[in-house]
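Missing here is one protein chain; the remaining ones are kept as they sit in the complex.
After this line comes chain A, so read on.
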Amino acid sequence: MEPITRGGTPAQRTTRRRLLAAALTVPLLLGAAACGGDDDASSGGKTELSIFWWGAEKRAELTDQALALYTQKHPDVTFKKTWQGNQGYFDKLATLTAGGNAPDIFQIDDNYISEYAGRGVTLDLTPYTQDGKLDVSKFPESLRKYGEVDGKLAGVAMGENTQGLVYNKTLLEKFKLPEPKTGMSWEEFINWAADVSKKAKLPGTQDASAVYQALWVFLRQNGKDLYAGKQLGFDEADMTKWFTLWKDARAKGATPTPDVIHEGNASDVSKQLIVTGKAGTSWVWTNQMPELKKNTEDELGLMAYPGDSKVQWARASLYFSAFRGSKHKDTAVDVINFLANDPEAAKILGTDRGLPPNTDIRKQIAATVTDPNMKQTIAVQDELGKQFGPNPPTVPPQGHSKVRSELVRVAEEVVYGRQTPEQAAAAYVAAAKAAIGAS
């Protein structure tokens, strides 16, 4: 048939086709434009860096102020700040990364740093430390090393913490009970907790069988470790010992009932039994003290985990990492350097993310800090820090978060009486091996 009879004049047809094409492409273009907005951020000498962290409102306030200080000193750099609570943070970060839109700077912890570094998401910061753009020379060596994945610096520690056992001082005073002391053996501690349960009618301690950092300390005290490189550092016998220790503690009445133990196994600070008033002690990290204190009226005490506290180590509570695909890598590194090393910025940030990583600054902060809970954190951490032994653990391998969640699941099987310590030990070793892809 004739084209003319089919579709009007050629001119008409092209107009219509164009219209159709336009109708189809306009939304696509709009979508593309929305995604590509970052490219133009640097035009006109201005740089906008995206930065993403998790935390509470206090942290957001402090970080805002510290970043504002950076902008004050570098007026051409501004920030697109995003923050949220802990839950869902890593989902969001993974989704952003999948879309190629990872923030220029993001907060990360030892759960995921190997995951992100191993897959090349984080910028290798080692060259920046060599040409002086990033100064980690004032960091304790163990803390700096705790940010290295496969020999490359993947994250700059923004705070230092270590295991801390927090106990309810008010409760102990009320019932004239002795305070627990750093250096107590596990047996002594559990007996103490059983005694508290009896006299104060409140479970003496949260059951730590599902608390990975407690297991980790326990393993190190027994000459083992959670990891040996990219393999597990423990075996079924160790796990049987661990699960049995807590089974006995439950039998002695040192811990709450299974459902309460389960509640306390949530990672949320506000759900720790010490602040919900359901146990006399909780297993936390030293830098969580101010946040814990905010959730309770009672006086809190802080000590190391039971057993030999020399096996504890200076852990990076969290890091800032830069995105390898960032368009402003140098600026991003400079901001991280500023947050870690600038005395004024550090003064603003305080110990919210943990003890400042830069030891010079740490001394200044310790001298000026007024918050009694921060003071307590610093005092305990300093005291423990002096005794930290050699061979601190290196950063956990890929699959660490799964190793943790599996511990909660398997330990609770024993807590609820569904498995014996031996069965659970076998199940856990198998699950943890699978999680880190070890043989």
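Quick note on the criterion: contacts are C-beta pairs under 8 Å (C-beta built on N, C-alpha and C of every residue); 3 or more make two chains touch, one makes a residue touch a chain; residues count from 1.
Everything that follows uses one rule, which is that contacts and distances are computed from a predicted model.
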Which of "Alpha-ketoacid dehydrogenase subunit beta", "Sulfite reductase subunit A", "Na+/H+ antiporter subunit C" or "Sugar ABC transporter permease" matches, in UniProt, the chain that is not displayed: "Sugar ABC transporter permease"
Touch as defined at the start, partner being the missing chain; which of A:G120, A:G183 or A:G389 qualifies? A:G120
Consider the whole complex, including the chain that is not shown, and state which of A:E160, A:E291, A:D334 or A:E412 touches that chain. A:E412
Across the whole complex, the chain not displayed is touched by chain A residues 1, 5-8, 16, 19-20, 23-24, 27-28, 31, 87, 90-91, 94-95, 97-98, 100, 115-116, 119-121, 257-260, 262-263, 266, 268, 401-402, 405, 408-409, 412-413, 416, 418
